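Excluded from the complex is one protein chain; the other protein chains are retained at their positions.
On to chain A.
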Amino acid sequence: MPEKHIDEISGVETTGHEWDGIRELNNPMPRWWVYTFYATILWAIGYAIAYPAIPMITSATKGYLGFSSRAELQQDLDHAKVAQAQFQEMIATKSVQEIDADATLREFAIAGGASAFKVNCAPCHGSGATGGPGFPNLNDDDWLWGGDLDAIQTTIAHGVRYDTDPDTHVSEMPAFAEILDLDQTRQVAAYVWSLTNKPSNPALAEAGKQIFMDNCAACHGDDAKGKAEMGAPNLADAIWLKGRGEDAIVRQVMSPKHGVMPAWQGRLGDTAVKQLTVFVHSLGGGR
């Protein structure tokens, strides 16, 4: 310990430390500072008793209040569940039409449906439900299996070409490679394309009309506007699921690709399917 040293100017004792001839005065702390310091010590002791604080070998002390952020989250989730229960019950007992007609229920169903969509549907249909080649865009007014509330609900509940569900939508376009030769295929493709666009060769399209009537009209209709009951797409509109242009049509005629959608009723339950139905219907294309 260095000797006691009194600063000449202020008359205050110094700490005895010296840096380049400068000594530090050993003044006491201001009172408010000391009190605040004591208060923080008391607070720390209280906190360590009340909350989980002291690490032990496998866990930490539990704290007098038994606080746990996990339990708190669980509590919040339970609260949310209770708050939603009345809406969930109403959705369970009402039809999708009734839900859609009730402003409050509709809002709730759309919010819940949007959330379920992000988790279950977005991987194929996209986060904006815009789909992609082979995966239908759910925003537009073109529906393979019908676009009213009931039809959408059936499609979501039972899926498309989903073997394990007995009520699933089933339809299959034959592979025309075995029935039509390549020229005929090109002709019918030109004809289909000419319904909405300018064909590469009008003569080709003219020749394709009869082939269409003989082979395709049974499912797609004489006017090529499709038939929702058998999932036959409308070929006379601006929307092309598999690809645009005559070449894409040729490919699809020769060896068709068929999309598969799972049945969601068993997996998500009735209320979630109803909420998804109302949500998809609200995207703008619902009929």
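Keep this in mind: a contact is a pair of C-beta atoms (placed from the backbone, for glycine too) under 8 Å apart; a residue touches a chain by one contact, two chains touch by 3 or more; residues count from 1.
Rule of thumb we're sticking to: contacts and distances are computed from a predicted model.
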**Message:** Name the omitted chain as UniProt records it, choosing among "ABC transporter permease", "Sodium:solute symporter", "Cytochrome c oxidase accessory protein CcoG" or "Probable 2-(5''-triphosphoribosyl)-3'-dephosphocoenzyme-A synthase".
**Reply:** "Cytochrome c oxidase accessory protein CcoG"
**Request:** Touching the absent chain in the whole complex: find that residue among A:115, A:139, A:171 or A:215.
**Result:** A:139
**Item:** Absent-chain contact - pick from A:88, A:130 or A:215
**Value:** A:130
**Asked** Which listed residue, A:202, A:266 or A:284, touches the chain dropped from view?
**Response** A:284
**Asked** Of the residues in chain A, which ones touch the absent chain?
**Response** 27-31, 34, 103, 127-130, 137, 139-142, 196-197, 234, 237-239, 282, 284-285
